[in-house]
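Of the protein chains in this complex, one is absent; all others appear in place.
In order of appearance the chains are A and B, and numbering begins at 1 in each one.
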Amino acid sequence: MQKIEPGDAEMTERQKQGLDDAALVTVNLILNNQPRTVTVEPRTTLLDALREKLSLTGTKKACDRGECGACTVHVEGRRVLSCMTLVAMHEGKNITTIEGLEQNGKLHPLQSAFIEHDGFQCGFCTAGQIMSGVAMIEEAKAGWPSAATADPRRPFALADLSRAEIRERMSGNLCRCACYPNIVDAVAEAAARS
Amino acid sequence: MNAVGQPISRVDGRLKVTGDARYTADIRLEAIVHAAIVYGTIANGRTVSIDTAAAENAPGVLAVLTHKNMPRMKALPWSHLRPQGQTYLPLQDDQIHYAGQPVALVVAATLDLATYAGTLIKVEYEARPPVVFDLRTAKKDAIEPPQRMWPLSSSIGDANKAIASAAVEIEQTYTMPDRHHNPMEPHATLAVWDDNETLTLYDSTQMVVGTRSSSRSCSALPRRKSTSSASSSAADSAASPGPGRTRS
Partner (left out) sequence: MHPFALSRADDPAQAIAAHALDPQLAFIAGGTDLIGLMKDHAAHPEHLLDINGLPNMAEIDALPEGGLHIGALARMSDVAADMEVRRRFPVIAEALLFAASGQLRNMASIGGNIMQRTRCAYFRDETDGRCNKRNPGSGCAALHGLNRNHAIFGWSQSCVATNPSDLAVALAAMDAIVIVRGQAGERRIPFTDFHRLPGSTPERDNVLGRGDLIVAVEVPANAEARASHYLKVRDRASYEFALVSAAAAVATDGGHIRSARLAMGGVAHKPWRLTAAESGLRGISLDDSDALESAIAASFSDARALAHNAFKVELAQRVVLRALQTAGART
């Protein structure tokens, strides 16, 4: 095995990882409106790049398997699971994380609504819930139906976003602390205010 | 208590909705290495051999620990990690007691490197039939354990008398789905040596004192007097954020 002192600041990333230059890729992102660059192995997920390379730990790793939604971020404004995509596949894309929702010290309406309606306990799923909810409201405004929509042949509008619709659209975000009713309240309020 | 019944926002609300709440795995230090556990694939038996050569030679790997080279641990008289009667401590011998029991620990520069190196470890097992526990037949061999922290049986008032004198008696069976006392945060532990003698353990724990006392079971750790700080993480769902931190 290698004799590497982990604290050796002079050592390059690839030396620390014992990898050839060729094994790493450089990826340019627009992250929360800032240009950022990372150099990673191709297998690095967007989630690991955000947390480990870009020091944005607001996005959480829970299942790491696309089953819980805690890792939800936006790519070009769309909600996605960052654990199920490779950072290297998002060259040049706009990425928004939970840290990017607040603007000039002012919370996003959904963030405020989560506090107001107590939409969390342990808080671990919260970033994913909020990122999912923000994007979901935009999907509803764009007229997207859901599995809860009785007749998808008809147009859908934000006003049709019932509690049942919210639950279905948010079903990709699990909450073990079972804050679901309060989460629905928060999303419903933010949707009404949007 | 004029806070009771009032719609008060959580003091940690802003931290949690902005991603600023720090959980154990969120701690960023100058240079962290990562450990990945390799889990056994039988439920009962023993490991006959563990071939770690390929893992040791994999890129970025700093150490591979198995029961062969793991520091010795000593079972403490009682700890919250060791329920009554249980003597198992991880990576101490070749015995497999349950499905998914750790059989190796890989330490590497990144989690991806550690996890992948773990897949290169070849374990040979001698499996025994899994133990099937049936309370009905096992009950006759049950023992009454000594009381530790909580009373084994207690009563307040006289329930039978109260039921007998009640105006209405309802007998019903209610079933509900399984509920796990496990918030979604995967448990993490960060061990930081400040110098050769001081270890700070950041842990996902509801009981910082318990973590500290359990850590004393490992012979490789120093035995100096300790201090510990009292913030806790997601395991304590109502608490302020921040991992439990203990220093020894």
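The working rule: contacts are C-beta pairs under 8 Å (C-beta built on N, C-alpha and C of every residue); 3 or more make two chains touch, one makes a residue touch a chain.
Not measured: the values here are computed from a predicted model.
J.: Write down which of B:9, B:119 or B:198 is the residue touching the left-out chain.
T.: Of these options, the touching residue for the absent chain is B:119.
J.: Which of these, A:29, A:50 or A:86, touches the one chain of the complex that we don't see?
T.: Missing-chain contact among the listed residues: A:86.
J.: Applying the definition given at the start, please give the residues of chain A touching the unseen chain.
T.: Here the touching residues of chain A are 23, 25, 41-43, 45, 64-66, 69, 72, 78-81, 84-86, 88-89, 132, 135-136, 139, 142-147, 149, 151-153, 155, 167-173.
J.: What chain B residues would touch the chain not displayed?
T.: 41-42, 99, 112, 115-116, 119
Assume only the chains that are shown with their structure count from here on.
J.: What whole-Å value do you get for the distance between chain A and chain B if each is reduced to the mean of its CA atoms?
T.: 28
J.: Which positions of chain B touch chain A when the two form their complex?
T.: 9-10, 12-23, 25-26, 28, 30-33, 56-57, 59-64, 109-113, 180, 182-186, 234-235, 237-238, 241
J.: Touching chain B in the complex: which residues of chain A?
T.: Where chain A meets chain B, its residues are 1-2, 4, 6-9, 16-19, 41, 43-44, 48, 51-52, 55-62, 68, 70, 97-99, 101-102, 107, 111-112, 114-116, 118, 120-127, 130, 174-177.
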